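Before any comments, here is the structure.
Left out: one protein chain. Kept in place: all the others.
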Amino acid sequence: MSDKLPVIEDQPEICRSVDAGERSVWTRVMNRFADHCRARSLFVLHYCTGCGAIELPPTITSRFDMERVGVSPMVTPRQADILLITGYLSIKTLKRVILSYEQMQSPKYVIGFGSCTINGGMYWNSYATVKRLDQYIPADLFIAGCMPRPEAVQQVLLKLMEDIDAGKANGWQDYYNNYDRYLGNQQALFGESWHTPTDVIAEAKHYGYLADGTMGRHTDLLLKRADYALDRVPEDYPERGKNERRLP
Amino acid sequence: MSIPAKLNDVLHEMPGIKVRMMNERRVRVDLSPDTLPALLEILKGRLGYCHLSAISCVDWVQTDQFELVYHVWSHMLKTMVSAHIFISRQPGQFISVYDIHAPAGFFERDIHEMFGVHFEGAPNLNKFILTSWGGPPPMLKSFNTREYVEKTFDWVQYSPDWLKDIEAKGGGID
Amino acid sequence: MMSYVADFIFMPLIAFVTGLGLVLMARRVRAKIERRVGPPVLQPIYDIVKLYAKKTQISHGIMHDLSIMMLLGGFITAEIFLPVPGFDGLAGEGDLITLIYIMMVPMLGLALGVGSCANPNGSIGISRALTAMLAYDIPFIIAVTGACMAYGTTNLIEIVQIQQAGGPASWGAATMPLLAFGGLLAVHGMMGKEPFEIYIAPAEIATGPMVEMSGKYMGALFIMQCFQLYTIGVIYTTLFLGGGENWPFFLAKVFAVVFISVAVTNVYGRFKTDTMIRWMWKWPTGIALAGLALVMAN
Partner (left out) sequence: MRPENYRPVKHPPSHEYELYFGPNHPGIEGNYAIRVRLKGDVIIEAIADGGYLHRGFEKIMEERLWIQNVALVPRICVPDPVPMEETYSRAVEMIGGLEVPVRAQWIRVMLLEMSRICAHLFTFGGNAATIGLYTNMFWGVTMRDYFLDLFEEVTGARIYHMFITPGGVRRDLPEGFLGRLGNLLDELERRMPEFEDLFFESAVVINRASGIGIISQEQALSWGVTGPNLRACDLPIDLRRDDPYLVYPELEFDVVTVEGGDALARMMARRGEVIQSIRILRQIIARLPSIGGAIRSPLPNPLAWNLPVGEAYARTESSKGETAFYIVSDGGPRPYRVHVRGPSSMHAVQVLEKLLIGARIEDIAQIMFSLDACPPEVDR
């Protein structure tokens, strides 16, 4: 397809970080219980990013009935757990997807839907669509096909449930841990002045997901170039709710 | 297969017009750009060609011209007239027919966006689809989408290192 | 004093558990009408635990946090004023009027919280919610007033005793059917179900008040929904269906009241705001007024 050599990236090891509290039996039991419940209650963000969304109504409605496994559609990103990228993403949509993704509350999961999210699929030579979803936001699972059948959608949801139940679906932590890499890819596409209203670094700091990859070359650019000053935000975030970046 | 008499009369009032019957209900006319608005006006007023089906633009690189095709349909005569005009690629300018056919507003905006043709008097030539696009008008033949894609996007690795390791140990997909 | 402690603990707890059952029933009934299977039995619990187990959440300031307290606090207080079999709580101290006041607190709390989110959809939603409250409260208050006049007391315990003394024939629904029917329509509006679901309205204002609620805040709203269904069901049961003689009968009545509402809602679309007010002030209010006139004539 391309004679250009693909860019080799370090694939970060996606695994659950062990914190001190996790050693206590009580926390472990509670975490286990929480994971159990998370896996059985999944709200899907109502966002039809592409043509794959046409197979979601059959999946939700009477014939396949997603609600019987606890999956239901949700309207706003604030409440949603799953972001279904239903097919190709135009560059304009990708911006909204990233905004929506950052507004969703962790733990959050992304499912790439159809071949277009994996490698451009049918639109591999289109100037308008993004070729690889996982460069811009961490995707937990992909469904191959154009377009995937409702059965495939259900299958992947069940697989996601298994992963959540086992504590393995941690793509969202990867976004905090390697924010610099994701932001770099986003900046390469949208230009260097790209920024979102959600302050991911501050969130990472506040909730303890700061890692080596969170800040770097690209986030420095954010500091320098953005039309608002990140450095005016205090280093520590003593209160909840202070994790938003101030606008001038 | 013949042109309705009324239509034939009207079309031949236009100077320098070439009329060709494409099929039963479609007439292709070639005319000079200056007479196009007059033709559309007359067709609409006299023969009920009030439905502008589409305006298509073709980029002819060899002759350095844009071809604009106005497809109008008459609910009365049940015939389509496709009016072809050629305008120069430089500077790529034409007049809007929005005041004759309101749907032209969308098509002209689209052509402006995709080909960079400027329509004088169009109500709205703001970007609609390509608001996040910084490059040249993408539908121009000079824009190579494949080259752009190769330059901008990375492909999935079909033989990453970790797979090579697995394959070396006798695993892998095949 | 010690007896109150048990009441304070158990009455909201019972309300919550029953509310979970009511939510489950609402979802199952909806699923059946839509010809599908519906959620598993523990789904309401999974949803709430999941929302509370969210690792990040967005707060929009002190008011936003406080509003959740007001919301849940209002309902928990309301549960303590509602007599159920075996527990009287504060129902002897406060009366129906107090209860109705307390029931307005959650909605006002929600309004304050949503107002601090600065999301236009939320603000529109809350203004619609308050408008809806204006619409359904008038027939509801008329029905309540009529019932109180008929029973001659505003004390809920006494109302229950009066009805239970005479058996089903002395239930409010039998002695003042017009008031009971007007009240039922008002109660349907109170639950925010179609055709009176104007303030949720996903396709219009993206779920209105809930638009900015995330994680624990949303979890609180889910809990509020449990309390809301329970409270409304119990008030109606207490006023018109003879209250609770014992738990099985009492729960059957509460579920029946909510069942009527959730069964009807799925085959209706949603009214516009002004249509809802007009309808509420016309039919339920008219019926309740006729009932009130009958009560006063007797």
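As written, the chain order gives the labels A, B and C, with residue 1 at the start of each chain.
One rule holds in what follows: a residue touches a chain if its C-beta (ideal position, glycine included) is under 8 Å from a C-beta of that chain, and two chains touch if they have at least 3 such contacts.
All of these numbers come straight from a predicted model, not from anything done at the bench.
Considering the intact complex, the chain excluded from display touches A, B, C.
Taking the complete complex into account, A:93 is the one of A:41, A:93 or A:173 that touches the chain left out. Within subunit B, the residues in touch with the undisplayed chain are 22-23, 25-26, 28, 50-54, 56-59, 69, 71, 73, 75, 78, 80, 82, 101-103, 105-107, 110, 114, 128-132, 138-139, 143, 145-146.
For subunit A, the residues touching the chain absent from view are 45-51, 53-55, 57-58, 61-63, 75-77, 88, 90, 92-93, 96, 100, 103, 122-123, 125-129, 146-147, 149, 197-199, 241-242, 244-247.
Looking at subunit C, the residues touching the absent chain are 30, 33-36, 58, 60-61, 116-121, 124, 194-195, 197, 201-206, 212, 266-273, 275.
Quick note on the criterion: only the chains that are shown with their structure count from here on.
Of all chain pairs, the one joined by the greatest number of contacting C-beta pairs is A-C. Averaged Cα coordinates give subunit B a centre that lies 59 Å from the centre of subunit C. Between subunit A and subunit C the centroid-to-centroid distance comes to 37 Å (mean Cα coordinates, whole Å). The distance from the centre of subunit A to the centre of subunit B, each centre being the mean of the chain's C-alpha atoms, comes to 38 Å. Counting only residues that touch two or more partner chains, subunit A has none.
Interface of subunit A with subunit B (complex): residues 1-2, 4, 6-8, 11, 91-92, 95, 118-120, 124-128, 130-132, 135, 189-191.
Subunit A makes touch with subunit C in their complex at residues 33-34, 37-38, 40-41, 46, 61-63, 65, 67-70, 72, 75-76, 78-79, 81, 103, 105-107, 203, 207, 240-241, 243-244.
Subunit C makes touch with subunit A in their complex at residues 27, 31, 34-40, 42-43, 45-47, 49-51, 53-61, 64-65, 202, 206-207, 210-215, 218.
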